[in-house]
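Note that one protein chain of the assembly has been removed; the remaining protein chains are unaltered in position.
Per-chain residue numbering starts at 1, and chain names A, B and C are given in the order in which the chains are listed.
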Amino acid sequence: MSDSTLIGLHHQEEHHPELLHHFAEAQQQRDAASLGMWIFLGTEVMFFGGLFCAYLIYRRAYFGDFGAASKSINATLGATNTAVLICSSLTVVLAVWAAQTARRSLLLISLVITMLLGLVFLGIKADEYKDKFEEHHVPGASFSFDHVPIPGHPDQYANPRHAEIFFALYFIMTGLHALHMIIGLGLFAWLLFMAWKGHFTPEYHTPIEIGGLYWHFVDIVWIYLFPLLYLIDRHP
Amino acid sequence: MFDNFPLWPARASTASGNVDALFIFLLIVSGLMTLLIFTALVYFAARYRYRRGVSAEQIEGSIPLELTWTTIPFLVFLVIFAWGAVVYFKSRTPPRDSTEVYVVAKQWMWKLEHAEGQREINELHVPVGQDVKLIMTSQDVIHSFYVPAFRMKQDVLPGRYTMAWFHATKAGTYHLFCAEYCGTQHSGMIGAIVVMEPAQYEAWMSGGSTGPLSATGEKIFAELGCATCHRTDTQGRGPNLQGVFGKPVLLEDGRTVTADENYIRESILDPGAKIVSGFKPVMPTFQGLVSEEQLNALVAYVKSLSQPVATPTSTAAATQQDNPKAAGSQVQ
Amino acid sequence: MSDHSKSSPLKMYFSVWAALLLGTFITYKAAYIELGRFNAAVALIIATVKALLVALFFMHIKGAHEKLLKLVVISTVFFLFILLFLSMADYGTRSWS
Partner (left out) sequence: MSMATATIQTVERENYLNKEYGVGSWLFTTDHKRIALLYLISITFFFFIGGFFALLIRLELLTPAGDLVQADTYNKLFTMHGMVMVFFFLIPSIPAVLGNFLVPMMIGAKDLAFPRINLLSWYLYIIGGVMMMHCVLTGGVDTGWTFYTPFSTAFTNTKIVEAGLSIFVAGFSSILTGLNFVVTIHRMRAPGMTWSRLPLFIWAHYATSIIQILGTPVIAITIVLVAVERTLHLGIFDPKLGGDPLLFQHLFWFYSHPAVYIMILPSMGVVTEIIACFARKRIFGYSFVAFSSIAIAVFGFLVWAHHMFVAGISLYSALIFSLLSYAVAVPSAVKVFNWTATLYKGSIHYDAPMLYAFGFIGLFTMGGLTGLFLAALGIDVHVTDTYFVIAHFHYIMVGGALMGYLGGLHFWWPKISGRLYPESWARLAALIVFLGFNLTFFPQFVLGYLGMPRRYFHYPQEFQVLNVLSTAGATVLGVGYLLPMIYFLWSMRYGKPAPDNPWNAAGLEWMTSSPPTTFNFETEPVVTWEAYNYDELDKPRREEVKVVG
């Protein structure tokens, strides 16, 4: 930051078109943007943190019921979705690299694949929701979870009220995660548009980096959601 | 106590003195602190007010001073904390053989039931010089049982029991307030605690009882068919409930819990939550089938099964066997 | 935060990706093995390793030329733990269930 100020004035002339007036130089703007995103992700962590707190407390209190409820969701789909997200994270990181090294077509392809994978994720998710809906596992008036044995205790049935709490948390957590995915898709559509227009150069590709951070974060949330929601007490 | 302009609340329980003592201590400490700071402020403000030609003397700071005013307050704080904790522990730990009163709060009234069977609404009669334990639950939202003269307050939650206790020291009539906001008539959810001399109290007690609460409980126990499984021998499908209360119970999953009021309550409403070791989870839930009052009666009955009112010696023996922690951890 | 190092990081990206997939697979399989209370521990440890991999390599925390970003991450996790730990401290020590 320091030496930039010495050349403070004529810096203005060589402004990159994307450099906002109140920044002295491009590096400062980049640093500000990435720090801003990281802090925003901190906010997001705490946002999901409240849910994780609720989850932990009830899982501890109603372990068996949570196990039974968890068993009713399709772990294979969950695992597939985890893999899908991981692949999308790879393509995101490729996109960033492509932008850094001015590989325009790789950039475009990576962005497109990322979005496709995001859509696949949401599709699988929707399918899961559909199953839950048909099985009357959606909390609310038509919820039913009668006579489902607790894993490891075949003669004991899960308490439907407690299973309902599991499903409530399941839908809220995965629902909020899916909402983040949808927002992410919107973000990436915009990035794709900008990339297609040729806005990004090795000097200026902060939006790609920032968008990538967001996408990776959403991936990390899922990395925790998967075992916590799908894999409680699975073993026979 | 109905003077127009009191400055100190009535003091009518053993806890009052404890709380007041700590309060006075804090008044003194913080009074001194306030005095110190105010004096310094005023003195500096006057002594170093702006004068033409005299400029301020710059002082960077001083590590020794900083350390002093970090550590000394901290030590004072520790004293306050420890004292407060002691008072709190006392107020949360009911003595073992207190008389018991079951409290059910609902929007917007207090329903009280003595273990001996007297029922009251918004009014509680208790004798001077006796430990009274309150076993409280709510039918709807959170309320709070507050008797300023006893310096006693405890939130009353739906879905579980909370406990409180007091030992009244002075006859009189004292305010009972609901201190947790609970809706429209929150400020109308008030009542009176009538502390009576033992003799009067006996007289009061002799009227209007429908028999002890545990007897009511026994009746309900029979009516609901609990007795078909819980028999007094070892042949029942459920465990023998004699002497269960207050003891540690070994569960099927290896954990051990103490059979306190909340445990009994849960066993009736959500039997699947904690399975007693060696038994099958066949007990049906009674959620929705028993009212809070019936539940209290059942709990009182199950408790009575563990109180051999026989000889004084056997009581002492039972007390000794008790898990020493049990009494303390009952108050949740 | 981009270090414009000439050497291609592609190999690293692909190996992280493979490790993540492997982690997912192990988590999935391990869930079906009876490990008692360690099932949850295994799942969470793997999840944490995966999260770290993503954060360090994909999100470039590792190569960041500044300590500040690490500080942001660490303090966030710290406060998250305060939330989880201190509230569990209440539930763990009362006999409500």
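Here, a residue touches a chain if its C-beta (ideal position, glycine included) is under 8 Å from a C-beta of that chain, and two chains touch if they have at least 3 such contacts.
All of these numbers come straight from a predicted model, not from anything done at the bench.
Chemist: Which displayed chains make contact with the chain that has been left out?
Modeler: The chain that is not shown touches these displayed chains: A, B, C.
Chemist: Give the residue, chosen from B:Met33, B:Ala203, B:Ala222 or B:Leu250, that touches the chain omitted from the document.
Modeler: Answer from the full complex: B:Met33 touches the omitted chain.
Chemist: Which listed residue (B:Val132, B:Cys182 or B:Leu241) would be found touching the missing chain in the intact complex?
Modeler: Looking across B:Val132, B:Cys182 or B:Leu241, the contact with the absent chain belongs to B:Cys182.
Chemist: Could you list which residues of chain B touch the chain missing from the display?
Modeler: Counting only chain B, the missing chain is touched by 1-9, 18-19, 22-23, 26, 30, 33-34, 37-38, 40-41, 44-45, 48-51, 54-62, 65-66, 69-70, 73-74, 77-78, 80-81, 83-92, 107, 140-142, 144, 146, 148-149, 151-155, 157-160, 162, 175, 177-188, 328-329, 331-332.
Chemist: Kindly note down the residues of chain A that lie in touch with the hidden chain.
Modeler: 1-2, 5, 8, 20-24, 28, 31-32, 35-36, 39-40, 42-44, 46-51, 53-54, 57-58, 61-62, 139-141, 159, 161-162, 164-165, 168-169, 172, 176
Chemist: Residues on chain C that touch the omitted chain in the whole complex?
Modeler: 68, 75-76, 79, 82-83, 86-87, 89-94, 96
One rule holds for everything that comes next: only the chains that are shown with their structure count from here on.
Chemist: Pick the pair with more C-beta contacts: A-B or A-C?
Modeler: A-C
Chemist: Roughly how many whole angstrom separate the Cα centroids of chain A and chain C?
Modeler: 14
Chemist: I need the residues of chain A touching at least two other chains; which ones are they?
Modeler: In chain A, 62 touch at least two other chains.
Chemist: At least two partner chains per residue is the criterion; list those residues in chain B.
Modeler: In chain B, the residues touching two or more other chains are 273.
Chemist: For chain A, which residues are in contact with chain B within the complex?
Modeler: 62, 64, 153, 155-159
Chemist: Which residues of chain C touch chain A once you look at their complex with the stated criterion?
Modeler: Interface residues on chain C, with respect to chain A: 1-2, 4, 8-10, 13-14, 17, 20-21, 24-25, 27-28, 31-35, 39-40, 43-44, 46-47, 50-51, 54-55, 57-59, 66, 68-69, 72-73, 75-77, 79-80, 83-84, 87-88, 91-92, 96-97.
Chemist: Which residues, counting only chain B, touch chain A once they are in their complex?
Modeler: 270, 272-273, 275, 280-281
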